[in-house]
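One chain of protein is taken out of this complex; the other chains stay put.
Naming follows writing order (A, B, C, D and E), and every chain is counted from residue 1.
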């Protein structure tokens, strides 16, 4: 890393201007898939979130934590069981998932952000009625889907210049908790808040037209092109919930959805504040 | 339970008037020691919290969860070790404590309240810089004490008619988390918010002048009388942090501190809204 | 009156919760027919009004004062003359009515409330253009009916946490005052403020299907059932303006209208805050 | 009354500018002694009050009504008894005074103002705890003096662009009402509201240095000069409460106090908006 | 100028009441054609503007400055060229026009107002995007017409009790400035602000049906009558932009448009606050 000239430095700052201007006061929902980024990646991400907020953008972070759930289950002698990518969740598994998501992954993210500025507030869908959940499939136990969203708590925190960090546990009217897919929740939050962008930070460079072929990375896709790729089986299983989240968010008015490689340092900054962006951008 | 006459019913309601009036718009901090109350006791407590908020009182709930932490430690093959009532806390124990407090006990309380009205928001001291912690004693590892409080997030939530439910994890400037005694945090929160009352809900009837003798229950104590009981060794080990919390809160301007038997149904309502109150009341 | 158990006391308080919650921030218009209640009844009523306001309900009191007007007329050597229940009102009678309603009955009610908390503000329909009146019938002189309501003064006082107490004198554009039936004004105020309840406090237990037979007290009536009772002549003359007020308020969106026995201590509290209520409730 | 030239008209308007500017947003308390002005005088006064409010001045009207009280007493067969200018007031006399002041004189003034614009709101000292009274002298019965003022209701009404019209009945903590001298109340209101002017509208041209000699009218007096006139016995009995009110108001920071002849049409306008003013002006 | 009687003075003030009341809180746009009024006329005008604001009316001043532009051009050796009353404006002429309008005429007006009260803020259409201009006719150079108005800066200043004084320079999206006819801008500002009145202060008494015949001055005209006068050629060239401004403002909802003789002292006051008004009033 060599020393930049003042001209280069000034140019980067000046080029960022129209983007900062454009996204100011707008909500950007970021699904953080942090398990593959490590401690340093998480710190970079936290710094980026604080930067967005600093310049007047309203970031909302949504996260999952599947691998960490499986790890604690195994330590407690339970065998994780997945069907079609969804975890069979009995009452004990739900307790474990909730402890891991709310009490560990969420805490780590909140802590990482608050080292920079004390703006992060951790939430789950249970707080202030944020996510009313219902059972997704009786056979899967306490795996939920989003029944209704009440994002007033998010709007209040955003109005107070705070950064909501959401663990994707919801509850039904009787107070029963459910574990919900984080990719899906991220899209629902983006829609409910009228977000300008939905960003999936993941561990691949973006969406490819041929899953195994890096050279087929798509820089931009329309909704219909993405739908075709899905229909044609070209989107891998792990990418399906993200791709579906992009499509549903765009259909409901979100202007742009992105799949980025979160392993790239400051991926969020590069995507939002440079003319070229990175990863895959999907537009309506 | 027989049917009350209209006169009796009306009298209870009318007697509650001056108390509701007196505490309206005031903060009441309740330390919930829920482990001995069971599921039903928790539901009654949650209903009471909602009632307080409904009539314009601003309840803030603080909770611990020692037994639940020990239980998960044991399931994960760790042996809990306590020195002078404080848990030796290595990094793994801290992780477990945080998962249990934030991801289980806090969630259960939030869920129980939100079945009645979607007003509860779970927090730990890590959120929005609420509690800046520092190590209490190097030999104990990540056991913290309160370094500084920034209660603006609580004030914001209270202003929005929400009910903060606080798990007593704090963090230092570097983002390192610490487990902090909940009795102590409750007193610190009461002081920082200018609470009118600090209430410890526990599993004894109140403070006794002879620990083993039920008949020595004290209905009212002054700060100096309580200090004398402590100095004379009449206050049991488990009650010491609560008694100290009462004294420090009263010294800093909280008007009344209480130790109540949380097993009595609707103990909070009886204490706040009836002429006689219950348990032990300590005043300056 | 025996001592209640803590369980009974707690139950009364806890049962009141959903009702307090439901009526919080809502307007309840109470027509106070105080002449038959005596000094003590007025004090109980005043205490109840303060309680409603204390728990966040917005009471508005409307009152008449026919017997007191007649009394002063007689002392001044005038013979009260009523036609179909309406008082023939020449200029001098109007002056007397206004002095009695605004300068005596209203004052007594305001004073009784303000002994508890200084929240009551007495008004007549002349203040800030509250009630624009017009002549009801040329033969009756200055007996008015409601031409237009401008309730902004009431909304302002309610927003300031005050309790309006309204004497039912109105005036026309030229400043001429009129005496208006209080039962009718109460219904008009309830409609204009979007009240959730209209309550007539009177000296009978409620509406009966056979006026002279106490055993025919109706606990609940629909609008159409009440209309039938009226059409069938089963509603006594004195009850007709109240029954009509109930019907017109319900037709305009008020959710519930009540006729209660104001002689029962704390009738308002029992009606609003207990599961069974008292008197007659009319619903659309 | 001849036609004015445009130049004359423009000059009057333009000269009023600095005065309107100076008193804008300031409180002017006017004691209205209306009994000698007649119906037309009252209408002129009402129009002037509306004009003041229209141009951004905050008028507060205080009134008495002694002759009207005596008149009703006599019609009811009671003999008015005055000692040193104060009315001996038994319970029945108080009732009469309250009816006349609140239910007649106050109503007439409110009505006269509201014909122009619906801004007047009638109050007595009993409303919202405005005047806490205490007995002035046990021998006089329910004649009160001002114990404490709580002018928040006045500040709220002024903030809402309304015009308070105050009848000088106060009440003590137990709810007992008292009749209070209106000249004294006007001064107390002016002090409590931080008024810029206190104006007594009366039926003489102003204060004279020789009571019976019209030619000794004083156009301006300092507080000490007025005190000397009082001490020298040059101020007549009826003028004493007004003179004392001027002195106490000026001593507490009111900038100017005036005694004007209310029989002169638009006396208020001429005093406030013309370079020369009218009547007697007292300054500190 | 003889001394007025108090009766006359009071009558002028009292007659002004309904007008002040009617225009309170309303915007009045005044096109100031100051070149023929002299220094003293400008001071009178400034005092009138301050009076309007003092009594709660919201004046907005728009001005031109043709003769002053020509004068500076000539001093700089340029020959003013007008085609159909519009100035051919090359880049240097534009610079001169801008210096004169913004840097001299506007300054003089702002200064004259602020001697009375520091409320005037000078603006040109370039400030905060007030007027987006476009070329009126390529042959005329930088003579503009109004493309779009963004009056939020005016609304903000008015809300802060300030008086905008507008020089009629606009600019296009590329930052190119244009000189725009002030009569036209005044009408556009009145429409955009929802003004209640548009007033052209000029150096004739009003609009005549025969330009050269003073006796044909029209006191009131409807829009259609004015249109007929224009179509019939009865309106002189210099009056055409004002007459067109009146018509377009009225067509867009402005209630009244006026052409007054600004040489008459306090013409604005006489027009707004006296029953007869002066000059020509055009109504829809």
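Some points to look at:
Just so it is clear, a residue touches a chain if its C-beta (ideal position, glycine included) is under 8 Å from a C-beta of that chain, and two chains touch if they have at least 3 such contacts.
Quick caveat: nothing in here was measured; it's all calculated off a predicted structure.
Across the entire complex, contacts from the unshown chain go to A, E. Note on the undisplayed chain: of the listed residues E:112, E:140, E:166 or E:182, the one touching it is E:112.
Touching the chain that is not shown, out of E:98, E:208, E:242 or E:258: E:98 (per the contact rule at the top).
Which of E:14, E:88 or E:162 touches the hidden chain is settled by the complete complex: it is E:162. Within the entire complex, the positions of subunit E that touch the omitted partner chain are 72, 75-76, 95, 98-104, 106-107, 110-112, 114-115, 118-124, 126-129, 150, 153, 156, 160, 162, 169, 171, 173-175, 177. The chain not displayed touches subunit A at residues 1, 4, 6-14, 16-17, 20-21, 24, 44, 47-48, 50-51, 54-56, 116-117, 264-266, 269-270, 273-274, 278.
Rule of thumb we're sticking to: only the chains that are shown with their structure count from here on.
Among the remaining chains, not one touches subunit A and also subunit D.
The chain with its Cα centre farthest from the Cα centre of subunit A is D.
Averaging Cα coordinates per chain places subunit B and subunit C 45 Å apart. Multi-chain contact residues of subunit D (touching two or more other chains): none found.
Chain contact topology: the protein chains form an open path, each linked only to its neighbours in the line. Every pair of chains meeting the contact definition is listed here: A-B, B-C, C-D, D-E.
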